[in-house]
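Take a look at the structure set out below.
What you see is the complex with one protein chain gone and the rest in place.
When the chains are written out, they are named A, B and C in that same order, and each has its own residue count from 1.
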Amino acid sequence: MTQPAEQGQASRTDGPKMVDVFSDVDIDTALATNPAGVAIAAMADEDPAILTLTADLGNVLNEFRERHPDRYIELGIAETNSISVAAGLATCGFKPYVYSMSPFGMLKCAEQIRTDWAYNHLPVRLVGRLTGLAMGLFGTSHHAVEDISVARAITGMTVVAPADAQSAVSLLRATATMAGPVYVRIAEDASPVYDEPPVYEFGRWQRLRDGADIALIGHGMGVGLAVRAAEQLAGSGIEAQVWDAAYLKPHDADAVLAAAATGRIVTIEDHNVIGGLTSIVAETLGRAGVAARLGSVAVPDEDIEVGVPADLYEYYGINVAGVVARAAELTGRL
Amino acid sequence: MTQPAEQGQASRTDGPKMVDVFSDVDIDTALATNPAGVAIAAMADEDPAILTLTADLGNVLNEFRERHPDRYIELGIAETNSISVAAGLATCGFKPYVYSMSPFGMLKCAEQIRTDWAYNHLPVRLVGRLTGLAMGLFGTSHHAVEDISVARAITGMTVVAPADAQSAVSLLRATATMAGPVYVRIAEDASPVYDEPPVYEFGRWQRLRDGADIALIGHGMGVGLAVRAAEQLAGSGIEAQVWDAAYLKPHDADAVLAAAATGRIVTIEDHNVIGGLTSIVAETLGRAGVAARLGSVAVPDEDIEVGVPADLYEYYGINVAGVVARAAELTGRL
Amino acid sequence: MTVETQGDTREGTSAAGPASPTVLDRGRPASSADLRRRADWIRLGTIDLIEQAGLGHYSSTFSCAEIFAVLYYHTLRIDPANPAWPDRDRLLLGKGHVATGLWPVLADLGFYPKDWLRQFGKLGSPLNDHPNMRLAPGIDFSSGSLGHNLSVGVGMALGGRLAGRDYRTFVLTGDGELQEGQVWEAAMAASHYRLGNLVAIVDANGFSGGGPTSAAMNIEPLADRFAAFGWRVSEINGNDVDALVETFDALPDPSGEAPVCVIARTRKGHGVSLFEQAPQAWHLGLLSPEQKAEVVAEISGRMA
Partner (left out) sequence: MTVETQGDTREGTSAAGPASPTVLDRGRPASSADLRRRADWIRLGTIDLIEQAGLGHYSSTFSCAEIFAVLYYHTLRIDPANPAWPDRDRLLLGKGHVATGLWPVLADLGFYPKDWLRQFGKLGSPLNDHPNMRLAPGIDFSSGSLGHNLSVGVGMALGGRLAGRDYRTFVLTGDGELQEGQVWEAAMAASHYRLGNLVAIVDANGFSGGGPTSAAMNIEPLADRFAAFGWRVSEINGNDVDALVETFDALPDPSGEAPVCVIARTRKGHGVSLFEQAPQAWHLGLLSPEQKAEVVAEISGRMA
């Protein structure tokens, strides 16, 4: 990018701004903005073994902390310790949910998660907030676009990425009794997809819309984009299939092959185009020897710009227009 | 696996044993057994900016330490610190090589490598010894089968995996002047492939043998297995192409497509079948919409057994016989 | 143990050559009143930048405004015309979330044009909420992930020793940041390698993101902890420019044998009653126009 001094733009005080995702005022009790925090608090009402742990991220757990103060464990800014402490608690029959910022949680603690959680088949969960480019302006060190790749590399991990708040409730409940570790990747910028918590089958993706011209597959915020893009595409006579790729490990190879039957697939995610859903889909086709035209709406594997999320998602075309454009490219229409 | 008590086997004192890969007696000065240690010592003779750092792994750097005692920096058992210290040294014009055990180096320090090395485009190198199942009996926590997946997820990393000692010399020299970080993955159990240091082009794989029936693609120890398997296959009338996939990031998509022209590909690696070469090849085909039959000789994505490396590689079929068997399966011959 | 190197990774004056005439030397004269005003000027600049971006770290930046003022207008040997000068003193922001406090300073000193500030918060701006060494001249290392930069500073201090240079490396850390284990790996290494050219300044404001550090994860007694890890420790009022000047002036020679830890006892949100009363609420936030007017009035009032 050119130097701003050369660009000579005026200071934009009216453009998009950062949103305070850490705020402990409104966010903590609203399912829409804090789905995992609210869902875990509700699950904990029923299950006394559920604990939450954070490394200085307690603000998004205010509801839990109010109702179960003894079962909230603050570890300070020490992410790796929080992972191994959770492992110790799990051996005592507890079910710890470790809350973390996605730029750090999985990447900074990968070894502890593999060695202490996955090898030992312990029922612990990492809940990652602030995925993809959600930290926007903090992005010099705060973009979170490697976590799926890391999580999938670890044998025994289950990886889920809710499409919206209702989906988060479902996936948290669906994975609550699993014997091994789970990574729950909460996308910050997800628009509503489901009216009520959907029913997921383990490792299966949901087909949200039928269509024979192209398949749009997203996870997290990508699902809402796919749904809205499909509506627009329908207006132009393109019938798009839409999939909610809620399970990233294990993933749904049958769904990929079903999608490939349309001949064209667009994957949509707030993750590096390497190692996430885009790789999963391409790899599944490659392993199966099935050919389809692929397009991706994802974060490119290059130095990522810094800015407010809205600007970044627009810049990288991770929005409805971007999905529509990629679909148009692949179908050769519009 | 069944419990040993039930197996009732006699104690095997004559079977394969662990080899002391840390020994500071013979290993340090032998190119064949310690290629990176010897090569870096030689490079350092010419370039005063080269430093080595380790977290208690200095035994494999005895040659370097003797010749350049001031330029060897021991950081104790503190892997993450060694990464960030190296970053600081790199900003001062030094070229640090951080030596590490593969089960820990990349996975335990992924966040520091991303944030301190890759984001800043610093000329630092992580040299990982003891890849795959090389630590054998220590394997409860010491198998190293996730590192490629993690390294590839990091924007700006170059990832190379030498096929043998000569190849290690080439790749270390070829990447020595790169501006950004490099991960050099030294496979412990590699058999000789090259008589002299081969000439690699950046991001390109080497075709070591021609053949129209099937392509065998390996990295690290997998290359030697491919070469020997191809010889055996030729004896049965199967002409196998052999590729040395020395660059895992960036990888050589053209080579994958050339290999796919045979219609059949076997990938060979001491890494989880997810996230390494197997994924790279499948993904490349998927993205290109090219169909080929794929087989893999790799570590399965399941709880890995513990035992001496020779037993483990046999158990998982990561050996010449395993490659031949997979090739036979795909070609439908033998 | 002097080793010839090929100089800094970025362009800079030759190692051998004399300091260029644009160098700002160590211990530049500055009155207490000026430094105090400078700290408040940093606060005002921060308020503007955060408003522009829509969200920012007020109280974290305000607790170290005096530290920035004294370092940049009195203590550090730097050359704004030559940001990669190999002999410059380094300053690393362990607590990278206070870069908004540095941007006005680096512009004022001439590291980059002042109108860069107007791009803050926009796509493509080299100045961001966290500092990026690749984009912003005057930034010695990138940060944002807490706990790394003391290690990076150890590397720079070791590099200084290896290259036979007499620069100092300062690392400003948060107190919550000290909860990261990597900081103690670095602390151990610094004393092991006798890095008297390394200075850690702990912005000990008593709060991390979620509340008081004493409640979240106790880090006291800080002086004992650093002393036990082999550091020479002093404890001062970190919002008092005179104490800071005195402490930095009295730093042992960089050739010394022990790394130096300055525990700067500060108030998180110092200088603005709104923030001082609720430092936690203002760790990350945005002033309303009314609040801004009030806060600016409070600061400007005492600058006049």
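One rule holds in what follows: a contact is a pair of C-beta atoms (placed from the backbone, for glycine too) under 8 Å apart; a residue touches a chain by one contact, two chains touch by 3 or more.
Not measured: the values here are computed from a predicted model.
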Selected from C:56, C:80, C:209 or C:230 as touching the chain missing from the view: C:230
Residue among C:183, C:199 or C:287 that touches the chain left out of view: C:183
From A:39, A:60 or A:89, residue that would touch the chain that is not displayed: A:89
Which of A:54, A:112 or A:131 contacts the chain that the document leaves out: A:112
Hidden partner chain, residues of chain C it touches: 179-185, 188-189, 191-192, 217-219, 221, 224-225, 227-230
Chain not shown, touching residues in chain A: 48-49, 51, 70-71, 73, 75-76, 78, 80-81, 83-94, 111-112, 115-116, 119-123
Residues in chain B touching the chain absent from view: 1-5, 7, 9-13, 15-20, 22-23, 54-59, 74-78, 80-81, 103-104, 108, 137-142, 305-308, 311-312, 315
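Basically, only the chains that are shown with their structure count from here on.
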Length of the line joining the C-alpha centres of chain A and chain B, rounded to whole Å: 31
Centre distance in Å when chain A and chain C are each reduced to the mean of their C-alpha atoms: 34
Between chain B and chain C, centroid-to-centroid distance (C-alpha), Å: 41
Residues of chain B whose C-beta touches two or more other chains: 111, 115, 119
Where chain C touches two or more other chains at once, by residue number: 132, 142, 144-145
